[in-house]
Structures are given as structure tokens and as C-alpha cells.
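Reviewing the structure listed below.
Yeah, one chain of the complex is gone here, protein chain that is, but the others are all in their spots.
== chain A ==
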């Protein structure tokens, strides 16, 4: 049988039952669009994280308390661990311990809200140093000034606020007028010394929704703790990051009296390491979701097989006729296989279009409602995979019905009513 005729015959066969054909491939459509969505979103997340981490600078090294988390449940442990203390910062600051350390600043995350004369807002309150914040996030101060080392030493109650925080608490008030006013964080007054220029998302923070206060003040007056939530450091050059990480580990092990590295009560994160870790998580997630999609596709395939069997039974007379006028078993088999493949590939193509449309909508949503720098990319590889997989499903689940059709005797088939 010639290819063009084969195509025309199969197309007519499917067109005859348009609604049925469409419903049959729904499973394939959903499966393939899920593949496209997963891959497209995965790429988006990867791009986002890569962008954010590169915003942090490749020479940034973050030290966190607790054991290196290997799963989501381990993250909570990090929050409750109190292993990073002032003496660690002092030890790390010593040139003899970590020679390539350029900057170091402990950080405290303060939960809760800020208020000003009855206006309350829930920003992210961060106990940190102003210079590292400016350097790492490229923050520009619009009005006022940053706070200084002397403020940290004095545990001064001063705050630099983001533009959104200012807007929420002070409304349209002139920025310069806000400088010097007191806001309340956890019922303690903080004098606003600086307002940051609007900047949106940088790294994993939205700078506009940030309140930065001296870490010492946050630690002692707001949290009443003697440890830090993390210590952020910078190596003097990107090429010295690996060495610095090793030096930090050695110094902290000595400081914590740890001989066995597997018993470390801290862990060190670099943008590169984080990228790798997140990449691994994303890969695992993609694999898991692909397995789920795989199950959906198998179910879709069974649906196709079912309909193809119905079609073979319905068209018994046609099969008989075709055989009577010269079709071989192979001709009939190829015809039904081709039909089943056309059905699933059509489903695959619809799935690719639907999946792309969905990820475009999600992208538009993210860009509209968040400040993430998300970008849509059409997953060419996944699309080709989608077409290949859908064709394969057509073959696998079409073989049995096609064989059944091919085996029909022309007489039995012609007699069928």
C-alpha cells in the first residue's frame, strides 16, 4: 500500500469519528503537555536560580548551622541549630585561619512585623551589615545613609528600609521626611537611617520589602539569642573560593572541637554548590514527574488500544473487503498501526501546543504578579521526545489491534453484520 493512500485512508478513518478520536487521545494530550510543562518550567526555575545565584556573586560563601540538609525535612533542623556563634566569627576573621577571606558578616532573620503609628507591614527583617548588603545586592540608598560598624558595635537601633516598606508604613510621605522617624520592630523602636531605591528581586530577596538592621541589635534585643542564623562571607577572588571553603571548615571544626567531618554542626554553601544541589533536586523532581507522566501515557495508550480494538470490530466488513480485493495481512496491519500512530502523534502535537501555551500563561502570570526574572523557553528536546514517545505509544498499543485486524479472514469479515 502506498504511503499517500495510507495517510489518506487513516486520516479518513480518524476523521469519521472526530469526537471519539479526540477523546481517545486526551490521555496522550495531557501526558505530553505535562512533559512540555515540566521541562519548560524546569528550565525557567533553573534560569531563575542561576540568575539569582549569579547575582550573589561567585565569591560569596554562606555558612549555615546544623548538618548539611539532604532533604526538605532537614531544613527545619538548620533553623533550630545554634552552632554558629560570635567566637566563630572572630576565629574566621583571623587572617592566619582564613587568609583569603575578604568580608564576613553574620546574619539574623527576624520574624514578625514592623509598624509605624498603627500602620503594620510584614517585610523581611534581616540583621546584617550594611556594607555587605550594599555590595552583594548592589543596593543603592535613595535617601539617608547606611549604618556603620560603630552602630553594630553599639547595638544601635537603626534601620534601613526598602521602598515598599516605606510606602506601606508612611504612604506618600516624602522620603527625606521619613529619615529619622522611629518604626517599631517587635515593640522596639528603630530609627530609619536610610531608604533603599526600588530594585525588586535580587538573589532570593525582594530588596523593596527588606528591613536591614545591625545584626548585633537583632541578636541581642530582638531575638535574645547568642548564635547566628548564618554567616555570609566573601573570598578575595573567585578562584580562591575553594581554598577559602576548606579554610572555613578547618577553622570551624577546630573552634567546635570536631575531629570527624561527618559530625560537622555547620555546612558551607557556595553559589556553585547550591546550583549543583538545586540542579540535582530539579533533576530528581523532573525524573519523578516524568515517571508520573509515564504512567499517564501508559493509561492513555491503553485507551488508544481499546478504541483501536473497537474500530477493528466496527470495520470488520471493510477489512474483509480490502482483503478480498487484494490487501495482504501486512497491508491491513500497517494500515491499523499507521492509524493508531497518527492518533497518538496527533495527541502528541496537541499536547505540545497545549503544554507550551500553558507554560506561556504561567510565565505571563509570574512576570505579572511577581518580580522574578522568569523567562519562557520552548523545550525543543522535550517536544521531539514528546512526538517520539507518542508515536511509540501508537505502535506499542496499536500492535495488538492491528494484528487482530490482519488475521481476519476475508469471508468471516465480509459476512460480519
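Rule of thumb we're sticking to: contacts are C-beta pairs under 8 Å (C-beta built on N, C-alpha and C of every residue); 3 or more make two chains touch, one makes a residue touch a chain; residues count from 1.
Everything that follows uses one rule, which is that contacts and distances are computed from a predicted model.
The unshown chain of the complex is recorded in UniProt as "ABC transporter domain-containing protein", chosen from "ABC transporter domain-containing protein", "FeS assembly ATPase SufC", "Spermidine/putrescine transport system permease protein PotB" or "Outer membrane protein beta-barrel domain-containing protein". Taking the complete complex into account, A:322 is the one of A:85, A:234 or A:322 that touches the chain left out. Annotation for chain A: contacts to the undisplayed chain at residues 1-2, 4-5, 9, 12, 16, 317-318, 320-331, 409-411, 414.
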